[in-house]
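Pasting a structure below so you can have a look.
In this view, the complex is presented without one of its protein chains, the others remaining in place.
Letters are used for the chains, namely A and B, taken in the order the chains are written, and counting of residues starts over at 1 for each.
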Amino acid sequence: MTQDHIIEMLLAFIAADDDQPDTKARASEDAFNEVALQLFAYQFENNKPFRQFSVQRGRTPRTARSWRDIPAVPINAFKELTLSCCPPEDAARVFMTSGTTLGGVRGKSYHPTLSVYDASMTRGFKQYFMPDRDRIDMGILFPTETIMPNSSLAHYLALALAHFGTSDSGYMMQDDGIAYNRLFATLDQAQMSGTPYAMLGASYSFVPLLDEMKRRGLSFALPEGSRMFDTGGFKGQSRELGLDEFYDQLAAGFGVPREKCINMYGMTELSTQFYDRGNAICPSVKSGPHWIRSRVINPLTGEDVPFGETGVLVHCDLAHFNIVSTILTEDAGVETEDGFRLLGRADGAEAKGCSMAVEEFLKAAQA
Amino acid sequence: MDFTDKVVLVTGASRGIGAAIAKAFAAEGASVAVNYLQSSDAAETVVAACRQAGGDASAFQADVTDSEAVPVLVNNVLETFGKIDILVNNAFRPYVFDPENRKMFWELDWSHYQTQIDGALLSTHGLCKAVLPDMRRRAQGAIVNIATDLVARPTIPYHDYTTAKAALIGFSRNLAVETGPLGIRVNCVAPGLVYPTEGSRDTKESVKDMISAQTPLGRIATPDDITGPVLFLASPWSGFMTGQTLYVDGGLVMS
Partner (left out) sequence: MTERAGYLPGLTDDEVDWQILRFGGADAPLEVAVPVLTDAQMQAMAERVRVASRDHLKTLTISQIIDIIDRAVARLLDRKDPYRRKAEEILPIVTGYDAEMIRLGLTGYLKTFRKPELQKFTVEDFANPLILDDFQPMPKGGFARAFGPDILTHIWAGNVPGIPVWSLVSGLLVKAGNIGKVPSAEPLFAGWFAQVLSEVAPEIADCFAVVWWKGGDTAREEALLKESDVVLAYGGNGSLSAIRDRVPVTTRYLAYGHKVSFGAISRAALDTQKAADTAHQAAYDVVRYDQQGCYSPHVFFVERNGRISPQDFAQYLAHELETFEKKYPRRALSIGEARDMATWRHGEEIKSFASKNRGLIGNADSAWSVAFVDDTEDLSPSGLNRTIKIVAVDALADIVPRIAPYKALLQTVGIAAPPAELYALSTALGIAGVTRISAIGHMTAPEAGWHHDGRFNLLDLVSITEIERSAEAAADTLAPYAD
């Protein structure tokens, strides 16, 4: 299969009708498998480090019978290996992780074209964030693509703005961070006009905003139909808030009920995102569109954990075609009937005895 | 025994005992590399039968006595199936088992012996060396070598053939000692006269009757009789056995 064939196949698969209810049993397992296995064969053939990885795991396209058999690449491998089917220099865009660990080495995802990424993003966003309308007034609390060309989130939010924002939408940022005055004026305006408003940003962008509102003694009651969008957690970029605390403050600060506060779960190592149906209850259940599937596994054996038990998440994202479609995350989760509950990064266990664990060693050796 | 997700390389698998072994593994879900020398059609038939039986298979042409061809064979299997869990050394030089027209000792040259030794031992040696790196990396593996019960009871003295197979058993025991600490088991299956096979096609009825009469289970072996013990020695059921030879001849040899 050539790259063009793959892209064509994926665009068709993403665009395919999907009238079934929102459960993991959507796009039939067979249809998903067929595409996943073709992608596996394509990546196996065109990506040498991935082929080595697969053979090391004793797995080849020949012996994989379902997407569950495709070896999941640990996301750390994105830092050590060049995972790309096309020559990396031919990539139209490279998204990089923020590089907060492993000595600042950043994981890279090479995209020869963003057509599949964009199709995936827009269809997923429509399905989960904008099911009831085509456009909405938006304020974005994140830098633009021009400022952060390697940030997949910056691109994602630019797409949201272009495809789903009204002409009154825009970035609420200035050089030193959030443009508070402009933002508050806009929110006042929305409140008065009764036009629904959507605020989108990294989770950690909302923390200083809430602090600033507290300092100024401000709170808003945005009109019905308004919604909030956050993603990515706090990552040490802001104070850490508990999920309930965070969504309570968002609800109180903007007058948007918690069930209209949508959290998106995405990664640089994916081209498709997961969403919840609001955060009335935390941790919420996340699900994704029909071209992504997840497993909850024991990371050591690679076997699924029994239904309802905590494990580590594996995602098979057909849209991430040029890199590797099946990745092993560092996120703990529990499978549910209609998706999974995300429990955050799986914590390193401290040794049960007096032996030193890796994390402590690194800390101690740095000290 | 479930061999799903196991990869088996069977040499000389386009016909006879080798083909039966390949199909038996496939029927238990294995992916089988069907090695053959000449008969590509026959090999493809075995491959089709393997898939029909519920496993997966591919044919791999290689002269296993060619020391350059063997590593290429193993590498091709690894590229296709990702690993080799089980190696069955079944290939041997063509030999006609005809008691009445067999060569007597004084009619044999060393070259006859050499031919059989190459067929049985040279190929096994090359293949074992070639699969070891993959098995060692995973600290597990099973090797099953096909010998003959004539080693224990030369009912008919096929000097060159049986001597080569006797060497194969000695070879296997030594290898078993060496690779035991690495988690790799090496065993032999020693069949009696098997009919029908290429080598036994011309064996006279009277000979078969003679052997059957001396066999407690009252008949000679079919290729399918050989597969059970081979699968057993390749499976975790024999996880604490190495360096052994199982005689599969209806009780003709008891040891």
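Please note the rule applied: contacts are C-beta pairs under 8 Å (C-beta built on N, C-alpha and C of every residue); 3 or more make two chains touch, one makes a residue touch a chain.
Owing to the predicted nature of the structure, the values given are computational and were not obtained by experimental measurement.
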{"item": "Chains on display which the left-out chain touches in the complete complex", "value": "A, B"}
{"item": "Among A:Ala36, A:Ala64, A:Ala77 or A:Met173, residue touching the chain not depicted", "value": "A:Ala77"}
{"item": "Option touching the unshown chain, where A:Phe13, A:Phe32 or A:Phe53 are the choices", "value": "A:Phe53"}
{"item": "Contact set of subunit A toward the excluded chain (per top definition)", "value": "49, 52-53, 56-58, 74, 76-77, 80-81, 298-302, 305, 310-312, 328, 330, 332, 346-358, 360-361, 363-365, 367"}
{"item": "Hidden partner interface residues of subunit B, rising order", "value": "136-140, 180-183"}
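Here is the rule we go by: only the chains that are shown with their structure count from here on.
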{"item": "Inter-centroid spacing, subunit B versus subunit A (mean Cα positions, whole Å)", "value": "53"}
{"item": "Of subunit B, residues touching subunit A in the complex", "value": "5, 7, 31, 56, 58, 78-83, 138"}
{"item": "Subunit A to subunit B touching residues, read off their complex", "value": "54-55, 57-60, 62-63"}
